[in-house]
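Only a single protein chain was left out; the remaining protein chains are all shown in position.
When the chains are written out, they are named A, B and C in that same order, and each has its own residue count from 1.
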Amino acid sequence: MSFNTFGRVFRFSTWGESHGPAIGAVVDGCPPGLPISEADIQPFLDKRKPGTSKFTTQRREPDEVRILSGVFEGRTTGTPISLMIENTDQRSKDYSDVAKAYRPGHADYAYDAKYGFRDYRGGGRSSARETASRVAAGAVARLVIPDVDIFAYVSEIGGDAIDYARFDASEIDNNPFFCPDPEAAKRWEQLVDGARKDGSSLGAVVECVASGVPAGWGAPLYAKLDSELAAAMMSINAVKGVEIGDGFAAARLRGEDNADPMRPGADGPEFLANHAGGIAGGISTGQPVKLRVAFKPTSSILIPVETVTREGEASDIITRGRHDPCVGIRGVPVVEAMMALVLADQKLLHRAQCGGD
Amino acid sequence: MSFNTFGRVFRFSTWGESHGPAIGAVVDGCPPGLPISEADIQPFLDKRKPGTSKFTTQRREPDEVRILSGVFEGRTTGTPISLMIENTDQRSKDYSDVAKAYRPGHADYAYDAKYGFRDYRGGGRSSARETASRVAAGAVARLVIPDVDIFAYVSEIGGDAIDYARFDASEIDNNPFFCPDPEAAKRWEQLVDGARKDGSSLGAVVECVASGVPAGWGAPLYAKLDSELAAAMMSINAVKGVEIGDGFAAARLRGEDNADPMRPGADGPEFLANHAGGIAGGISTGQPVKLRVAFKPTSSILIPVETVTREGEASDIITRGRHDPCVGIRGVPVVEAMMALVLADQKLLHRAQCGGD
Amino acid sequence: MSFNTFGRVFRFSTWGESHGPAIGAVVDGCPPGLPISEADIQPFLDKRKPGTSKFTTQRREPDEVRILSGVFEGRTTGTPISLMIENTDQRSKDYSDVAKAYRPGHADYAYDAKYGFRDYRGGGRSSARETASRVAAGAVARLVIPDVDIFAYVSEIGGDAIDYARFDASEIDNNPFFCPDPEAAKRWEQLVDGARKDGSSLGAVVECVASGVPAGWGAPLYAKLDSELAAAMMSINAVKGVEIGDGFAAARLRGEDNADPMRPGADGPEFLANHAGGIAGGISTGQPVKLRVAFKPTSSILIPVETVTREGEASDIITRGRHDPCVGIRGVPVVEAMMALVLADQKLLHRAQCGGD
Partner (left out) sequence: MSFNTFGRVFRFSTWGESHGPAIGAVVDGCPPGLPISEADIQPFLDKRKPGTSKFTTQRREPDEVRILSGVFEGRTTGTPISLMIENTDQRSKDYSDVAKAYRPGHADYAYDAKYGFRDYRGGGRSSARETASRVAAGAVARLVIPDVDIFAYVSEIGGDAIDYARFDASEIDNNPFFCPDPEAAKRWEQLVDGARKDGSSLGAVVECVASGVPAGWGAPLYAKLDSELAAAMMSINAVKGVEIGDGFAAARLRGEDNADPMRPGADGPEFLANHAGGIAGGISTGQPVKLRVAFKPTSSILIPVETVTREGEASDIITRGRHDPCVGIRGVPVVEAMMALVLADQKLLHRAQCGGD
C-alpha cells in the first residue's frame, strides 16, 4: 500500500510527479491562529531550489508555492493547509532510454516490479523533486515550534570532511555547499566540479541540529523521537544511513566515555556531554537534538553502467539530463524540513498526553 | 502520546514493565490458517534469554510465552494473537538509588521530564526487557514470510570488527556473541570479560540479512521499506545508528562505484553488486535486504558517573545490578525480530495494493 | 486534532474551504494500472453539482475536476492521485452577519469554541461544498471495485416517504430528487418548493444499496464494515443518523423474524431475507449492503432564529444566500461516494490479510 502521509497528529501528505502539472503537500492538524503567508514558506523553497550554482542541477524551477486552503486573514484556521507548486520546466526531452532500460541505483526496476508500470519521466514519483513538497510542509512545521532553532549543513563530500575546529555556523550560507568550514568549501568546489566534469557523482554527509527542544518530547516505544527521526530521514531520496548523536562511533566507546554526565544547573540538570544527541529512551533530554544523514552519490551519471531492458536484454545506460553531481547538498533544507516536521508532531503528541501548552 | 503499536496492517503492540507481573504483545492482522504453537515462538525467546553466559546479564527469566488468543486448533484464526510472558525473577532489590538520582544514558531523566513520574524499578517500561515481547511477535511474523530467511550477527564489539574473509554463518550460533568469525569470537571473550570486570561496558554493531524477499515490497514514500526498517531498528533500546546496504560508506563512493549493475539472469535481472542493501526507491529489488545497527555501550555501569538527583542535588551514581556488559549481543534476536515484523507488514501492504498472494 | 483523512489502506484526504481558490482530494493507495481520466470522475460531480434545479442551491459551480498526479498514460500508477476543483462562483457577498453572530444548527459556534477563530465565508471548511472532493475521490474508488454496483436515492423528504410498492430504480435519475417513486417525486415538488418559498427547509432520508459485494469484506472488530460505513456517513454534513439493514426497526422485531434464513444456492448459501443489510459480525455476507442515512433540514433558513453574537449579545439571525431547501437531495451522490470509498478500502484490507486477487 502506498503511504504518502507522515506524522501522527501533525501530519502531512505529499503528491505529485516531477513531470506532472504540479506537486504539493497537504498539512493536517496544524494548530489554529498561527500567522502565515507564502512569504513564510518561499525562502525555504528558494534554499532548496535547483539551478542556483553549477554544483546543482541546471533544471530551473521557480518553485513558487501557493497556499490553497487552511489560512484565513493571514492565520492558520486549524483546517488542512494545501500547498501547491507548479512544475514549469518540464523540458520535452526524450525519455525513451529510461523507459526502456533500468537505471542502476534508481527506483526504475523496483517500481516496475511493484506496480508493473511506472511514470518514467524524470523519475516520476521517485524523483527528488518531491522533496520540495516536504520543504514547504516543513516551513509550516517551523511555525508550530517557534522556540526551536534548526539548522543543517554538509559535513563531508566524497569522503572529504570538514574540520570541526573551523566550524562556523555563519559560513553555512556563504557557499554553495552549506558548508560551515570555509576551507572545506573551497576544496569542495574543485571536488564537485571535477566529478561533474567526469560525468560522475559524489556522496555526502549532512548533519542537523535542533536546539531549544524541551525535555519530554518523544512517544515511546514505537514513535520514539529517534525512531521517528530515523524514519523521516531514511524516507528522503538517496539516504542510506542515519545516526543519532554519536551514532556508530558510540558503538566504539566504553560506557563511561559514552555517558552524558549531569550536574545541577540553573534550569534543571546541566549535561556535560551530548553523545546521545539529545535523546534518551526515545525522549528529548533538553539538549540539542543532533543527527547525521548519509547521502549516496547521485545515481544519474554519464558513465555507462551495465543494465537490462524491460524486455530483459543486456544494455548499457548513461543518464543524460540535468542532474546534481552531489544530491546531498540540496538535501540540507530537506533534512531541516523533516526535523521540523517530526518535532512539531512530537510537540503536539506530548501535549495530547501530558497537557500543557 | 504513547504509541506502543508498530506496523500498518500486520501490527503488534507491546505492554509491560520489567518489574510488573508480566509483559506481552498483541499481534493484529495476522493472516488466518497459519499453523502455530508456543513451540514456534519459544526458540527465539530462548536465543534472547538472559543468563545464558557470563557475557550477558545474570538475571534469570525462563521467558516462557503463552498464547492467550487468536489460535484455534493449532492455527491462526485471523484475530489478535495475545502473547504473554510472566516476569519471574523480580529480585526484591533496593531501587532507592535509581528512584532518587538519574542514571546518565538511561531514560530516567527524560521519563521524569515527560511524565512527571516513572516506574523506576529496573528501568520500567524503558527496560530492554520489553524486547522479549518483540521477539515473540517477530516469531509470529516469520510465519507470514516463510520464504524469507533472516539472520543477524554481531560484526563488531568495542571497535573490534570481524574479518569478513573469515565470515562463516554456521559459526554464529557456536559462540555466545552471535559472531560469524571464530577468531573474533575468541578475542571478544577477553574483551567483554575485561569490560565486565572493570564494571564498564562496550558497544557493538549488529548486521542483519534477509534473503528471499521478492522485488516489489515497500510502500513509498513515507512507509518505504528502508524508512520502516530504520524506524524499527531505532526503536530498539540502545540503538543509535542504522545503515541500509553500504550506509555511510556509500557517501564516500563515486556514483559509478556505488552503482549496482544488472545483467540478464535466469529469473529477471541479476545484480552484480549490492551496495544498496536490496532496496531502491524504498522498494525491495529482490537482492538480500541488508542493514547494520549500532548499539551504544550499556549505560548501566559500575563506574561512578556524575549526575543529579530528582531534587536537583549533585550526586554520583553507579548502577548495581545484573547488567549486560554489551547489550548489543542480545540485540541480535531483537534485530531479527524487527526485520521480520517489518517485512511481514510490507508483504501484506504490497498485496493490499497490488494483489497477489 | 484535525483528521482530514479517511480510510486504512485505500485512503483519501480532502482540503479546502468553500470560498478559497479551490478544494481537492488526494487519493492514496490506489492500485496501479486502472484506466482513468477526468471523464470517469466528472459525471459524479455533475450529479452533485449545485444549480441544476430550483430545488437545490442556485450557487453555480462548474465543478470541473483536474487530475494533477498519480496517472500516467491514462492509467493509475499506484502513487497519490491529486484531484483539484477550482471555486469559481465565490460571489463577493457580505458575510458580516455570519462573522458576527452564530447561526444555530451550523458549526459556527463550535468552530469558534474549538479554534478561537474561523473562516466564516460560506461556512468555510464546514461547508457542504467539501463533499465535492469526496464525490471525486469516490469516483476513483469505484474503479477499484468494478464488480460492485452502488446506487442511492431519497426515500423520504420532510416525513413524506416513498411507496416501496412503486419503487423503480430507473426513475431515480428522472426527477430532481433522486426519487425512485414517481408519485412521491411529484408530491415533493410542491413540498420542497413550498419550504423554499417559506424560507424554511426540510430533512430527508437517503438509502443506499451496494450489490456485488462478495462475502468476506470487513475488518473486525474496530474497522467492521458497518462501523466504517457508520463513520463515513456520519461524517457527511447534516447527517444525524445511520441504519444498517433494518436498523431501528430491527430493535422492534423478535429474533425469529429478524433472522435471515439461508438455504443452499447455486453459488453458496442463498439468503431468504436481508434484515441485516448484508453485514454480519462486521463482515459482508454476499447479500446487498444496505443502509439508510438521516439528513436534518438545512440549517440555513430565512426564518429568524434567536442567537448570540461573538460578543455574547442577543441577536436574531436569518441566513441569506443560495441554499438548498433540502440538503439531503444533493447528499445522494455523497452517500454513494462514501459507500464506494469504504468498500474499496475494505476490499484492499481483505486481500492484505487473506490474499486473493
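Assume a residue touches a chain if its C-beta (ideal position, glycine included) is under 8 Å from a C-beta of that chain, and two chains touch if they have at least 3 such contacts.
None of the values given here were measured: they were computed from a predicted structure.
Chemist: For the chain that's not shown, point to the residue among C:Gly24, C:Gly138 or C:Gly286 touching it.
Modeler: Of all options in C:Gly24, C:Gly138 or C:Gly286, contact with the hidden chain holds for C:Gly286.
Chemist: Can you name the residues of subunit A that touch the chain not displayed here?
Modeler: 8-9, 29-32, 78-79, 220, 348-349, 351-357
Chemist: Pick out the residues on subunit C that sit against the missing chain.
Modeler: Given the touch definition above, subunit C has residues 1-6, 8-9, 14, 102, 104-111, 113-116, 125-126, 130, 156, 158-159, 195, 200-205, 214-224, 226-235, 237, 239-248, 250-256, 258-264, 268-269, 272, 275-277, 279-286, 292, 294-301, 303, 305-308, 312-314, 328, 349-350, 352-354 touching the missing chain.
Chemist: Residues on subunit B that touch the omitted chain in the whole complex?
Modeler: Output for subunit B: 1-5, 9-11, 13-17, 20-24, 26, 28-30, 32-33, 66, 68-70, 72, 75, 77-82, 114-119, 121, 124-125, 348, 352.
Here, only the chains that are shown with their structure count from here on.
Chemist: So which chain ends up in the middle if you average the CA atoms?
Modeler: A
Chemist: When the centre of a chain is set as the mean of its C-alpha atoms, what distance in Å lies between subunit A and subunit B?
Modeler: The answer is 26 Å.
Chemist: Please work out the Cα centroid separation of subunit B and subunit C, and write it as a whole number of Å.
Modeler: Result: the chain centres lie 45 Å from each other.
Chemist: Two or more other chains in contact with one residue: find those residues in subunit B.
Modeler: Answer for subunit B, listing residues that touch two or more other chains: 8-9, 220, 349, 352-354.
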